[in-house]
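Of the protein chains in this complex, all but one are displayed in their positions.
Going in written order, the chains are labelled A, B, C and D, and every chain counts its residues from 1.
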Amino acid sequence: MQKITREVLIAKAEELLSNGTVSKVLGLKKGEFSYDQTPAVFTDIESMKKDFVFDDFSGANFSKYLIKETKKGEGKTLVFLKPCDTYSFNQLLTEHRFDREKVYVVGIACDGMVDIKKIKNAFGDGIVSVDATTDTLKVETLYDGVKEIAKAEVLAERCRNCKSKKHVAYDELIGEDGEVISSNRFDQVDELEKMTADERFAFWQNELSRCIRCNACRDVCPACTCEKCVFDNPNSGVQNKAAANSFEEQMFHIIRAFHVAGRCTDCGECSRVCPQQIPLHLLNRKFIKDINGFYGDYQAGEEVGNRAPLVNYTKEDLEPSEAVNKGDK
Amino acid sequence: MRKISLSNLDKAFALIAENAKLYIPVDGKGGASFKLWQEGVKMSDALNTVRSAKDFFFPQMETLMEFKTEGKNIEIIDNRQEKEDFVVFGVRACDVKSFEILDRVFLSEPVDSYYASRREKGVIVSLACGRPSETCFCKTFGIDAANPAGDITAWKTETDLYLLANTEKGEKLLSAISSITEDCDGKAVEEQKKQISAIMEKLPLSNVTTEKFGAGKTKEYFDSPAWDELSSHCLGCGTCTFVCPTCQCYDIKDFKTNEGVQRFRCWDSCMYSDFTLMAHGNSRASQKERFRQRFMHKLVYYPDNNDGMFSCVGCGRCLTKCPISMNIVKVMKTLGGKEND
Amino acid sequence: MQVNEYKPKIVAFCCNWCSYAGADLAGSNRLAYPAEVKVIRVPCSCRVNPMFILRAFQRGADGVILCGCHPGDCHYTSGNYYTRRRMALLFSMLDYLGIEKERTRVEWVSAAEGAKFAATMNDFVKTVTALGENKRLEDLRCKK
Amino acid sequence: MQRIGVFVCWCGSNIAGTVDVVKVAEALKSEPGVVHSANYQYMCSQAGQQLIKDAIKEHNLTGIVVCSCSPRMHEATFRKTAAAAGLNPYMVEIANIREQCSWIHKDMQEGTEKAIVLGRTAIAKVNLNAPLKPGESPVTKRALVIGGGIAGIQTALDIADAGFEVDIVEKKPTIGGKMAQLDKTFPTLDCAACILTPKMVDVAQHEKIRIFSYSEVEEVKGFVGNFDVKIRKKARYVKEDVCTGCGLCTEKCPMKKVPNDFNLGMDNKRAIYIPFAQAVPKIATIDADYCNMLKNGKCGVCAKVCTAKAIDYTQKDEFVEEKYGAIVAATGFNPISMDKFDEFAYSQSKDVITSLEFERLMNAAGPTAGKLLRPSDGVHPHKIVFVQCVGSRCASCAEKGKEYCSKICCMYTAKHAMLTRDKYPDTDVTVFYIDVRTPGKQFDEFYRRAAEEYGVHYIKGMVGKVSPEGNKLIVQGSDLIANKQLKIEADLVVLAAAIEPDKSARPLATMLTASMDTNDFFTEAHPKLRPVESPTAGIFLSGACQGPKDIPETVSQAGAAAAKVIGLLAKDKLTGNPCVAQSDELMCNGCSSCEKVCPYGAITYADKEFRGPNRTTLIRRVAQVNEAICQGCGCCTVACPSGAMDLKGFANKQIMAEVDAICK
Partner (left out) sequence: MENSKNVCDEIVRISKVNPRKCMKCGKCSGTCPAYDEMEYHPHQFVYMVETGDIEPLLKSKSIYRCLSCFACIDRCPRGVEPAKLVEAVRLMVVRQQGNNHLKPDDIPELLDEDLPQQAIVSAFRKYTK
């Protein structure tokens, strides 16, 4: 597999900008620290050469930014999409969120992104820089000198359980396309299912009680693209700005997961951005696992125009009572 | 100055907890947070808690009053909660400073009695930062991580905890645990202070300055073209606001209970589309305006109204928590120009 | 006389065409079921938003039951098929969060099944009574 | 803030017996928004309605809550009352304190408390009600009758006589249905053909009626007043407008071994056939399963002999699309299969037959030309046993029988027994019955005549077993009155098979979105008060598709259905149900979820321009609801994640207010 580097992408962007295929590039801009990368739009190659960054911390899912970006000005936007991003991309197209014609997608292979939280969990605060050019990361710390850690150990959760190396949408690819892979992404869901109801309740209370209702999970989610979220809408009856108690914590996360059920591509952004490190993906994966189990395998975003399981049915679907008893075996 | 062996710390906690609720930073899933001390609860070594300590005086959600309706009658019920003495142990210099900023908002006329009452009931034991993080820039705002304020200042070494009371409340608390503390000189503390200061100089963000900001700069920055790019990918979530120790905006809302109405207030975020929502809509219609509000408030408006004091303490929480890694340091560097680099 | 005998609060959403008529038939045939059950009439079971169910729990309900036409008999042809999927997933999620699965139920009750309606409600009330008060999805502000 | 009036009905003692209505009215008075509260013996009475009207005017009410019987009973009544007093009819809510309260609770305190909660719930809802105005849609002045039996024929004739166009779709090559197969009809013993065939001719000659024979309904779209129906005209390989029905082709057709379904397979017909002499339309049809020309291209005799040149082997199914204002289901019934009733040896012996087969055996146009001969050997039977209730009233055997009483068997069995004894006095006739049910004009007299005048042996008891022995059938049954077990040597056993709705009814019901009961009979809108209408507007029911019926009953129901259709078609415009979905375009993000779940295709999308922040404009794709098509199920409201889609009359806020009120 071709290693995707900053230079490769800049070269591609230069080609596409100069031949007029695209008028701007949506990418990441380097910040104060190696893990500190902010989305940015580059309109000329010079600024890109100066600030563009792409490395093992460039995990953000760019699909959702396209909604806003495609509405600005004429011309196409170039975006580099990892395989997982392309599923979100298709799902957004399925829901008519932007004009496909205004985007030029370059698919890039991905061998997993690093999660800074995991590095910090391993070495504590004071991470000055991280060298991620090889499979062993060299972490420069403030107090303990340079430490080493295997990349595999600090891979983001979604990358550890990567579901597909295949791009389901692109205009061109850099390097070879991969395959849909069988992951163990439902293992944690399985474990939870095997617990008693009391244990599960305790588990989720512990997790959800940390929620500060910052809405980062929702605002970053490519499936959450409502004009106005029900939780922000004073007329919805469920609007609130802070969870008053455990009910409202549960309510927000149940409804959010339900609203994206069947549309969630399992991109993992919600868990990535949660300041409280709540494993929100476990809610979404539960729905995905149930949908697969109840109604047959379904991968949101696999194809544009697919009918999501919750806006579909068969006459032989299982009964709700059977659904909850499945775990009782 | 008094000192106590770390091995006796639990005893000290137990003594304090006899008279007041004691909160200490505790490690947990997702990072450290202040938790009620109980037998067996261990203090975290983490530099800082995920949420700031402002929760103790300005909680994310608090009930202000209730209205009970029966038939067509309404009764107003005062069920204020903030009546207990409490001690917060291990507050870092930045968070301690944030109380000063919040005080100016809540304790100036008209005084917010809920906040005032909590301030009165609470004792703050601060803790010097032995190992500041790469995201720390408290120095920028004149905060000394080695010598935090608070009712009591504490320094932790390998073996001991050194305590120095700064206020009457602090004295009182120290005397409550005098049986297990001993008098000492400040040698070890001075040593630690020196170390910390040396580290502060080396921190990657030590070059961030406030020179370009402060009172009277509104016109200079309000229409800066830089806001467009800075805010262009802001998700509009409230992460930065809610982890920030100095953000103090709130919303007052009514919750209809089965018997009446509960009036409560909860944190609000200027990043939200429904912030200061009025009948005509939101006065800051776009995310750019909302984004600008947050940083202008911290760097210009607040200093305007508060003798030049900034409402940022450089704790660095927003630097690590922002989903898109946009933060006040980037804003200051972009707006302030090259000098900050 | 027992004063504090526990009586659960039960909200029953019934579709107008089958289940509400079934409930009426139970009444016409004087088939008793506990007064704890209160019916909300909706045009179709597919009108019931998961938010309504959570809302009921928030407000102090101890059990929520959703009744619609038998699959295949929906007055609107397909509404209850969607209901079936939505509720299967919702209930599974509630169970996953550790909330007692017996507190929620979907039953298909036709307009002719007054007896089934009464029997279902009797059984549901019995089940929920045995579980006791809803503690896992409660909002204390709504409790006295 | 609303000004709400609460009206608590006693319903005589129906409600007041277990609910303290005075207390309910008093308690609800203090609910928010309530400015007036009253109770009265019969709110639905003229005086009760007047009470409401007066209160609306006197107290300037903006909404009313009636605590009474089910809204399914009197919601319409009270809406009209409100409208008469100038209040928008949709500002009325009903608290069902009869069916769902007083009738099921015995304890006064319990009933009263629940009634208060139900009242409070309705008040909470009406507080959020908004006046609604129904939309209008035009009415296509043409009716479709599905099924050409006596029910369909009568309905079509009655509608056509009122001056409206009617199309009949009949899946068989001829109209006439089951009645055309009958011999005589009880209780007057008229010849079925003699009274049916003139009506068939009337249909054929009526200028307002079109017959689509050998046709089926393929697709139904639209709604009351505006149905779009696609009809499949199955290829009969004979040009309908050319064939004269001379019958030469059927005579010459060399394919002689085609089971004759008209005679229930008891004899054969040709591959090209006219079902019976009086068929309407009298046109030949080729049975493609048997025709050699169609199967392997070898033959073509019929085309050669047809002087009218009507044969067309290349004919294909054709589709006709037509608009209708009303649709009548008249799909009729069939006897159930006897295959699973092993105890009666139906599949073992040819001499065990069903009553309908017996009907054909007695018919002059039947396989034996009206002579009663045993199917096995053509010998005249001397001992005949009739068994009633075969597969009817069968609660434990859902896989083979029906739980209901088939209603017609007692009478036709009496008829068969009587006719047999009349024609063949040397024949001994025994009838095993569980009960003989004869509620009908001249019915019991008829049955008694069979027993008294014709000497039919009626035995109270059921046959347990029929076993063929040689050329006899040993019928073992119990005589409950004599307390004996009988073993009768019979020559012929006739089973009164239960009847069931035609198999085509269920798929049709799905197309029509008309509801059915578990037995596949169409459900009526009200079992007593609206027996010929389906709950789905614009769909009417005629004949046995709604439930077992004899001919007089079928004909009267057919007429009633026609009257309802005429009432509908006489209108130029229909006012719709205003409780339809509504899209908040400001909130909609155009994701298409709602469109995907809408069973009526009522949702479309449009690009609309919106004002963005700071004087910008944005073009967004938003959902729009066609109110004339939307039926108000609300499925879209839940599919919509942003809550942009809501249902008028059952809005999110209203339902949540109800939830809150109940849980209070």
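The criterion applied here is as follows: a contact is a pair of C-beta atoms (placed from the backbone, for glycine too) under 8 Å apart; a residue touches a chain by one contact, two chains touch by 3 or more.
Bear in mind the structure is a predicted one, so any value in this text is a computation, not a measurement.
Undergrad: Which displayed chains make contact with the chain that has been left out?
TA: Checking the complete complex, the chain left out touches D.
Undergrad: Would you indicate which residue among D:107, D:343 or D:377 is in contact with the undisplayed chain?
TA: D:343
Undergrad: Which candidate, D:460, D:530 or D:608, sits in contact with the chain we can't see?
TA: Among D:460, D:530 or D:608, only D:460 touches the chain that is not shown.
Undergrad: Who touches the missing chain here, D:41, D:337, D:476 or D:510?
TA: Considering all chains, including the one not shown, the answer is D:476.
Undergrad: Spell out, residue by residue, where the missing chain touches chain D.
TA: 343, 389, 393-397, 401, 432, 434, 460-465, 476-480, 483, 485
The rule is simple: only the chains that are shown with their structure count from here on.
Undergrad: If you tally contacting C-beta pairs, which comes out ahead, B-C or A-B? Let me know.
TA: Contact tally favours A-B.
Undergrad: Measuring from CA centroids, which chain ends up nearest the centre of the complete protein set?
TA: Closest chain centre to the overall C-alpha centroid: C.
Undergrad: When the C-alpha atoms of chain B and chain C are each averaged to a single point, how far apart are the two points in Å?
TA: Comparing mean C-alpha positions, chain C is 46 Å from chain B.
Undergrad: State, to the nearest whole Å, the distance from the C-alpha centre of chain C to the C-alpha centre of chain D.
TA: Using C-alpha averages as centres, the distance is 30 Å.
Undergrad: Tell me, which residues of chain A touch at least two other chains?
TA: 228, 230, 237, 244, 310-312, in rising order.
Undergrad: Which positions in chain B touch two or more other chains at once?
TA: Residue numbers touching two or more other chains: 255, 258.
Undergrad: Are the chains arranged, by touching, as a line, ring, star, complete graph, or other?
TA: complete
Undergrad: Along chain C, where are the residues that touch chain B in the complex?
TA: Chain C reaches chain B through residues 59-60, 141-144.
Undergrad: Name, in rising order, each residue of chain A that touches chain B in their complex.
TA: 31-33, 35-41, 60, 65, 116, 120, 124-128, 142-143, 206-207, 210, 212-216, 218-220, 228, 232, 234, 240-244, 269, 272-278
Undergrad: What does chain A use to touch chain C in their complex?
TA: Its residues touching chain C are 189, 192-193, 197-205, 230, 237-238, 244-245, 247-248, 250-251, 254-255, 257-258, 261, 283, 286-287, 290-291, 294-295, 309-315, 317-327.
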